[in-house]
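Structure first, then comments.
Note that one protein chain of the assembly has been removed; the remaining protein chains are unaltered in position.
And now, chain A:
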Amino acid sequence: MIVERPRDLRIKKIAAHGFMLGFLVLILFPFFMIVSISFREGNFATGALWPENPTLEHWYLAFGLDYTRADGTVVSPPYPVLLWMWNSIKIGLIASAGVLALSTISAYAFSRIRIRGKQGMLDGLFLIQMFPTTLALVAIFAIFDALGEVSPTLGINSHAALILVYLSQITLHIWTIKGYFDSVDTALDKAAEIDGATPWQTFRYIFLPLAVPIMAVVFVLSFIGVINDYPIASVLIRSEDKMTLAVGSRLYLNEFKYLWGDFAAAAILSGLPITVVFLIAQRYLVSGLSDGAVKG
């Protein structure tokens, strides 16, 4: 560590880089493969790992365009990928906005408002946040099945129902934002109080502007959480035109209709934007994650 002989150090360096490169090849293999498959002919093609006759067929189909093969046959897109993307983005944005509004105000309340029974509520919140909504799927199905008889816009196969269920994500995020608010110096609210600000004004004019970075983190996290959900959407959404990406994508790899090549292109098309957003946000995400988790 402190005194290292140059020869040993050199061997160690080579070993470290060798390990890293080997590991990376293993880890990144699926990414190389999926790109290659998306340009490969047909949906079952076995043989070369590098496409021999690269074709844009799968990409045309992913963008919802008809593709004319060399022999004149026209292939139509099997599934509406762009529509699914739009559904996912729409639901993700609305649900995340709701989650953000609810969890920010609650986090402020739990961090700053003096109210009886707060510690009890906090402990309850901490225990309840471990129960994932997916566990209550049977009840969620029964509830929205019944609500559908009141109004179809709130029933099975409606985006509104899905958004309502996703609001249940708030528990985790209340925790994250509260961790952030707890680290804000109490001198700030004292000063505001002396100047005659009400708790609402302290929240609106002091805490909210301070919380913008952590709110961005929570928004991205919540958005990704919604996009990645499969179980809830698969239970609540029935028709193909209302599906989210996660539910729809699975149709590609059905045993009876196996569209490996089409899936590859659709997967890259839909995965890339989310991946880029995540990579940009990741530096902030991680500090938010560990802060929120550790600050009890």
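FYI, contacts are C-beta pairs under 8 Å (C-beta built on N, C-alpha and C of every residue); 3 or more make two chains touch, one makes a residue touch a chain; residues count from 1.
In this section, contacts and distances are computed from a predicted model.
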{"item": "Chain excluded from display, named as in UniProt, from \"Signal transduction histidine kinase\", \"HmuY protein\", \"Cytochrome c oxidase subunit 3\" or \"Maltose/maltodextrin transport system permease protein\"", "value": "\"Maltose/maltodextrin transport system permease protein\""}
{"item": "Footprint left on chain A by the chain that the document does not show", "value": "1-2, 9, 12-13, 16-17, 19-20, 23-24, 27-28, 30-31, 33-34, 37, 44, 46, 49, 101-103, 105-106, 108-110, 113-115, 118, 121, 123, 125-128, 130-143, 146-147, 149-150, 164-165, 167-168, 170-171, 174, 198-201, 203, 224, 227-231, 234-235, 245-246, 249-250, 252-253, 258, 260, 263-264, 267, 270-271, 274-275, 278-279, 282, 286-287, 289-290, 293-296"}
